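Every protein chain of the complex appears in place save one, which is left out.
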Amino acid sequence: MAADVQDDLAPTRPAIWNDPRYRAVFYQVLVLAAVLLAGAYIVNNTLENMERRGIASGFGFLTKTAGFSIDLHLIEYKEENSYGRAFLVALINTLLVSAIGIVITTVLGFVIGVARLSNNWLIAKLAAVYIELLRNIPLLLQIFFWYFAVLRILPSPRESHNAFDAIFLNIRGLFTPKPVFEPGFSAVFIAMVVALVGVIFMVRWAHKRQEETGQQFPKFRTSFAILIGLPLVAAMLAGFPLSWEYPVLKGFNYQGGLRMIPEFVALVLALSTYTASFIAEIVRAGILAVSQGQSEAASALGLSRGHTLRLVVIPQALRVIIPPLTSQYLNLTKNSSLAAAIAYPDLVLVFAGTALMQTGQAVEIIAITMAVYLTISLVISALMNWYNTRMALVER
Amino acid sequence: MTDAAHTYQPGQHPDLPPPSNAVGILAWLYKNLLSSWLNATLTISAAYLLFLSIPPLFQWLFFDADWVGETREVCSREGACWVYIIFWFKQLMYGRYPDAELWRINSAYVLLVLAAIPLFIPGFRWKQWIGVFLFFGYPIIAFYLFVGGSFGLTHVESPLWGGLFLTLVIALVGIVTSLPIGIILALGRRSSMPIIRALCIGFIELWRGVPLITVLFMASVMFPLFMPEGVNFDKLVRALIAVTLFSSAYMAEVVRGGLQAIPKGQYEGAQALGISYWKMMALIVLPQALKLVIPGIVNTFIGLFKDTTLVLIIGLFDFLGMAQLVGTNPDWVGFRIEGYVFVGAVFWIFCFSMSRYSQHLEKKLHTGH
Partner (left out) sequence: MKLLSAIAAGAALTLAGFAANAGTLEDVKAKGHVQCGVSQGLPGFSNPDSAGNWTGIDVDVCRAVAAAVFGDAEKVKYTPLSAKERFTALQSGEIDVLSRNTTWTLTRDSALGLDFVGVNYYDGQGFMVRKDLGIKSAKELGGASVCVNIGTTTELNMADFFRANNLSYSPVVYEKADEVVAAYDAGRCDVYTTDRSGLAAQRLKLKDPNAHMVLPETISKEPLGPVVRHGDNKWGDVVRWSLYAMLQAEEMGLTSKNVDSIRSSTTDPAVKRLLGTEGDLGKSIGLPNDWSFNIIKHVGNYAESYNRHVGPDTPIGLARGVNALWTDGGLQYAMPLR
């Protein structure tokens, strides 16, 4: 048997079906083939079904006349425009509600997150109640609540709530004066740009000076002065080229001015208050993640409270806060698709709704809609990854 | 006063009680509510806000509310009309499920609760078997109870399903089906085989990148085109497929988190013992990883549970959908708020208790390794 033992120890090639490398290739080919087959089956069925039922296909519909109107459009849009244009209008509406929602939810979320950690018992408890209440109730229900229950009891246009004869609130929406830029306004605008560039250079210079000499420069006050002062001077020189267009009750409704439709208000309110409850928890976790020792060390070094916060606590907390915060922004953007339930003309309602019905091209339209959201998600994820690698702790 | 007479050795003096301004209600008030001017202002304004909002809220919810009656005429008072909820209670709970068959839903509920109770008893020995039953046996029993059509039960079509019952069905089916799929996807995403990894990443990122509503739309208008002629799925089944696809992608990410947290030594130890990949995963890695991510799974379930409300957009009458529907009934116009408050309260109780439970688990499982 000794010879056998010798044989066993010699490096043998395993049989091909036992070699992990070949196995891996085999499994992968198998899975890929299965996926491709399933895909081909679905595509084949779809094409066959569409062919048999005489359903139109292709993306040619995008250049055809849409024929329907959209209540809220930030870019020029008329019924005779194409489906492609309608798609663009709807996409911009989606981005608009997301962007405004993100700004409001960030502010609200940070305030509530900080309040949650307040020394003040009452404030901390109120913040906790807010968080637990809102995040445990479905968003769609909250949207319905704002839209069908709260905003529906507003008065008709003729009995609007009225502030200073300039801002009106009724069931058709919130009407505010709209700034009208007169010809001379470009000077003010240029002044703003110049001021902004100036501030950037000033801050860089101040940093460099501090690195070299240790002297500090009142950056904040100076930038404030530049940012406000320069455009103000320009405006004065141009004779204040800005006027306001007030909404007036004409015919059925208020005309002119800026108008926020109730669907928009309800959606922004619900999205931002709901998401804020998650952001508040993220902010709280972020602040708690910065150890007490950091602030103690900072004050031992003689940093003021403000400096400790600005230079020590916040930068470290942000590193913890930003990744989950971005995914909340992403959630908010995706959740804005619930607009379809309350008639806010977003991508899902206009494009995957009206346009889908009028053309009957479900496959193309749903594919485009999903691709848009997927693109937004991937872009934001890519940005977040880039930011994470930049901000990651450099281990030394 | 007698203390003054005593003299103590240095270091032997007994502890004195804290000064009176550091204990008691007053000190607590001072420390927690009025420690600075800013704090005092905040406290007072918050208290004022509460004073303004809480009493009318309670008035509306309870004291001025109408509780008994049969018609909307009894709802003449200022407060909430709970008669509305009581009147529509059956629809809100069960949809249009036939009255004579409601016992089937109720007995499934009872069975679920009875089976789940032992899970919460610490030290109960057959927890695994209960878990296996809940995941594999219970869904089959529930399926035959709800659908019927065999074992002498009449067939109840899915369009008749609705209300809280439908919400629970969608959420539970979603979680039960998405967990195994999510585990497979998570393993695939961590696989060393590039094609499998790419496919899994693609699948996960696709569903995580799009809103659920577009997935539901896809299910309701595109699925029928994917199937050969003559094969068509029930609307509810299509919605369930959509929910499963969507939540398995999220579940995969949760499980992946658990897999990543398992120390490399566990894998290496298993491999050194010559254990095959699947046995290693099933017997060594997954039991540890899944234990770690139970809170994550519960959180995913909470998210899924809240998201089931979206099915009303594709025309299924879940809990919220039923509230919307009865809210447009011409005989009962004007009580939508009551409907929303009721639905919101039920959702809140479910989600809040689950999130508390998940936090509790997190603490309990945080045993450290």
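First chain written, first letter: the chains are A and B, and each begins at residue 1.
By definition in this document, a contact is a pair of C-beta atoms (placed from the backbone, for glycine too) under 8 Å apart; a residue touches a chain by one contact, two chains touch by 3 or more.
Treat the numbers as computed from the prediction; the structure is a model and nothing was measured.
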- Query: Considering the whole complex, which of A:Asp19, A:Glu79 or A:Asp165 touches the chain not shown?
  - Reply: A:Glu79
- Of A:Tyr22, A:Tyr41, A:Phe252 or A:Trp386, the residue that touches the missing chain is A:Phe252
- Message: Using the document's contact rule, name the residues of chain A that touch the chain not shown here.
- Response: 49, 52-56, 67-71, 79-80, 148, 152, 156, 171-172, 250-253, 255, 262-263, 340-341, 343, 345, 349, 353-354, 356-360, 362
- Query: Going by the touch rule given at the top, which residues of chain B touch the chain that is not shown?
  - Reply: 96, 140, 143-144, 147, 149-151, 155, 157, 159-160, 220-221, 223-225, 227, 229-235, 237, 313-315, 324-325, 327-328, 330, 333-334
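To be clear about the criterion, only the chains that are shown with their structure count from here on.
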- Cα-centroid distance, chain A relative to chain B, in whole angstrom: 25
- Complex interface listing, chain A residues touching chain B: 24, 27-28, 31-32, 35, 42, 45-46, 48-50, 52, 118-123, 126, 132-133, 135-141, 144-145, 148-149, 152, 334-335, 337-338, 340-341, 348, 352, 356, 362-363, 366, 369-370, 373-374, 376-378
- Which bits of chain B are touching chain A when the two form their complex? 31-33, 35, 39, 42-43, 46-47, 50, 192-196, 199, 205-206, 208-215, 217-218, 221-222, 224-229, 302, 306-307, 309-310, 312-313, 320, 324, 327, 336-337, 340, 343-344, 347-348, 351-352, 355
